[in-house]
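Removed: one protein chain of the complex. Kept in place: all other protein chains.
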Amino acid sequence: MKILVAVKRVVDHNVRVRIRADGTGVDTANTRMAMNPFDETAVEEAVRLREAGDASEVVAVTVGDAGSEEVLRTALAFGADRALRVDSEAPLEPLAVSKALAAVAGREQPDLVLMGKQAIDDDSNQVGQMLACHLGWGQATFACDVALADGELHVVREVDGGKRTLAVALPAVVTTELELNEPRYIKLPSLMKAKRQAIERLGLAELGVDATPRLELLGVSEPLPREAGGERVDSVAALVDRLRNEAGVI
Amino acid sequence: MTTYRAPTQDLRFVIEELIGLDRLSGLPGLEAVTPELLEAVLAEAGRLASEVWAPLNATGDRQGCRLAGDTVALPEGFAEAYRAFVEGGWNGINAPAGDGGQGLPELVASATQEVWHGANMALALAPMLSAGATALLRRHGDASLRERFLGRLVSGEWTGTMDLSEPQAGSDLGPVACRAVPDGDAYRLYGEKIYITWGEHEAAENIIHLVLARTPEAPAGHRGLSLFLVPKYLVEADGSLGARNDVHCTALEDKLGIHGSPTCTITYGERDGAVGYLVGEEHRGLRHMFTMMNEARHKVGIQGVGVAERAYQQAVAFARERIQGRRPGGEAAVPILHHPDVRRMLMTMRAQTEAMRALALLTAAEMDVAEHSPDEAARAGAQRRVELLTPVVKAVATDQAVATASLGIQVHGGVGYVEDLGVPQLLRDVRIAPIYEGTNGIQAQDFTLRKVLKDGGEALEGVLAEADDVAEALRADTTLAGLGDSLAEALAALRGSTERLLRDGEGDPLVPLTAATPYLAQAGLVLGGWLMGRAALVARQGGETGSQDAAFYAAKVHTARFYMRHVLPQAHGYTPAIHGGSDELEAMDDGHW
Partner (left out) sequence: MGVLVFAEHDGAAVTEAARRAVSAAGALGGPVDVVLAGGDGVEAVAASLAGTGVSRAWLCQGAPYADQLAEPLAGRLAALVRAEGYEAVVAATSTQARDLLPRLAAELDTQMLTDVTAIEDAETFVRANYAGSVLTRLRCREPVKVLTVRATNFAPPPGDGASPAVARLEPGPDPGLSRLLEVQATDSGRPDLGSARVVVAGGRGVADAGVGELEALADKLGAAIGASRGAVEAGLLPSDAQVGLTAKVVAPDLYIAAGISGSIYHVSGMRDSGVIVAINKDPEAPIFEVADYGLVADLTEALPQLREALEQP
């Protein structure tokens, strides 16, 4: 089985993002960047499947500018065998990303595509499902357990109110929850090796992808802060009184 | 409990911008180091350190180590955390690729070592001591010893120790009595060593002791000492582990701090003699040992920076949350971070830690040049600088670490004196650093007599000339001009001290010995000023070209300003003591004490 794992470079989850003064977007210049945490889980799962003998090759792919090769190196250090980047200077919308990935899947012919359920910057949670649609494959989103059984995948999905287990025919697209696994600590020798590995580059035009934006960004802002000025009550009785008689919520 | 996060931003700033990676990337063997690699290395080391090592720091302090039969039981989790470090390939970070290492520069290795020490100093001592033993074996061991022992020391599968001290031989190793008797092509060792850090444990499969001992017929004193490799388990020709050697831990010290690090009394030859192998030449053991002394001392300085950084992080976190007292004119109680005196303490901690980090890493970069430069003159110049700066890094960084850990307690107030939050541990742990690997008093002597007075102050002047340029550049910058004045005045004070010691020391050797500690302290502040001044200049331009965010550069400039205005002027306070001679001390009759 060959696995294609899609990763994205995002602002590190520990960084509190700043909005550009002119409100045209989030300031990512000189900001600590990292692999999308959900994608780390996906890479880890792919490498585990290969280590378990269920997969023979893991290919990491990203869509982004040259700087985003950094997360491909991380994927290689995790243990991916190869890496390729679809070059795009501008960040693409999920639909365009899914089309680029579909084109890559067409060339690579993987049996399984793994990726995080969403990227923590855009929070769109769309690419995996869209990719599955373009390819005409089955999908299993929000995976918290993945097992190969009789040539198909059994995926436990984390959904509202519980879990749902799907059997998905291969090839398929699976998107991952953090609960799926605990990503390994990357070894220093793996980092050094990843540094020397070649990264294949593909152009959007070469892949025949029309990435024209469909949405127009009008501006970004911070949510309004919740008004402060709550009251400290000194007893449970006082609290119940306020909830009953002042707020009227019980 | 306290948390720790690797200060990757400042580490990267110092390496990439203050020192400049280009300084290394031209050196043969070090081409691979790019900002991206550095970032990844620091991020991954930081992750293991903060997620696995740091949470065990308090465990180590509480549980300590205990003798358990023929071995030492470590605190819970220590063995696993050490193995995770080894499996991650971190132990061999700066070892040559030919020995199974990663061949990264000392500069990068030092940055990661700071992180390990900040996360868990007691645990980080294991690889620190191993590194010393490994370096000795690499440089002085013959091919067969290297073949048998080096690879697994580099990987960290085995740990190494440095067995020097005996009860009667501490700072002066001349009286070492441990005996080594020839036995075929090996030796049998008999005797006892104390203060052997990580001398016994089961976190690694084998322990390789490097032992100073005396062969029969050897001359007395330093010149009669030879260096021996004594493995805990003998190693067969095929590399497999053989019989348990006659070397045992017979006692553990009960210490002020670093409870997670077993400090052992090691006894050799209780039964049939401990099998040992001569490393290098007979009677040159101490000389061999000195070839790695700079590294070992430098690492202790790095350790100081690591613990100081943790104390600072902890104090800031507390000061942010603790609400107490009002600002002048304010209505509501505020986090204590907003009180001027708390800010002063935090800024002092931060500024000194950043200054010493810069100096320690700069010294590491000089080590790389001294080792790798194809240009002989460049190598010699760098080596001279390493010799000069090492005692400063060791002594000043550790003294400041103790002061910083103490200030960390002060920021917490009463809570800091209580063990619950883990605040006192840092002070107790780091208090050893001014003592071991040559006390700071010995560093001061080394610096003053050997590194400055011996060459007439030439090597030091080479550094100060660079600092003059920084002072000039600061003066030329309208917003930083005052900092340039402050630096220039401090440089003048240090030059004055040097001249005075050169003059007065000629006639009276007691003068420089008395002045050594204040003189080193003054030099430490001034060298810190040199680098903080440079940091301010770099950070001013950082917004456009640097790799860090704007807030980082702004904070760096504020910190540098504070250093120049509040910390550096303390250098002048040492002048009277340096110039004062030794009369008062000598005047005290022994009976007066």
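The chains carry the letters A and B, assigned in the order they are written, with residues numbered from 1 in each.
The definition used in the following text is that a residue touches a chain if its C-beta (ideal position, glycine included) is under 8 Å from a C-beta of that chain, and two chains touch if they have at least 3 such contacts.
Quick caveat, the model's predicted, so the values are computed rather than measured.
A.B. asks: Which candidate, A:F78, A:W137 or A:Y185, sits in contact with the chain we can't see?
C.D. replies: A:W137
A.B. asks: Taking the entire complex into account, which one of A:A66, A:A90, A:A167 or A:A205 touches the absent chain?
C.D. replies: Only one listed residue reaches the unshown chain, and that is A:A167.
A.B. asks: One chain isn't shown here. Among A:D22, A:E89, A:D150 or A:E222, which residue touches it?
C.D. replies: The missing chain is touched by A:E222.
A.B. asks: Among the options A:G64, A:G79 or A:P94, which residue touches the chain absent from this view?
C.D. replies: Result: among the candidates, A:P94 touches the missing chain.
A.B. asks: Given the full complex, what residues of chain A touch the hidden partner chain?
C.D. replies: Considering the whole complex, chain A reaches the absent chain at 11, 16-17, 19, 26, 93-95, 98, 118, 120-134, 136-142, 154, 157-169, 172, 179, 214-223, 226, 228, 230-237, 239-240, 242-243, 247, 249-250.
A.B. asks: At which residues does chain B meet the chain that is not included here?
C.D. replies: Against the left-out chain, chain B lists 321-323.
What we mean here is this: only the chains that are shown with their structure count from here on.
A.B. asks: Could you state the distance in Å from the CA-based centre of chain A to that of chain B?
C.D. replies: 41
A.B. asks: Any idea which chain A residues touch chain B in the complex?
C.D. replies: Against chain B, chain A makes touches at 29-32, 34, 70, 73-74, 77, 185-192, 195-196.
A.B. asks: For chain B, which residues count as touching chain A in their complex?
C.D. replies: Chain B reaches chain A through residues 9, 32, 34, 36-37, 39-41, 43-45, 47-48, 52, 84, 87-90, 92-93, 102, 104, 546-550.
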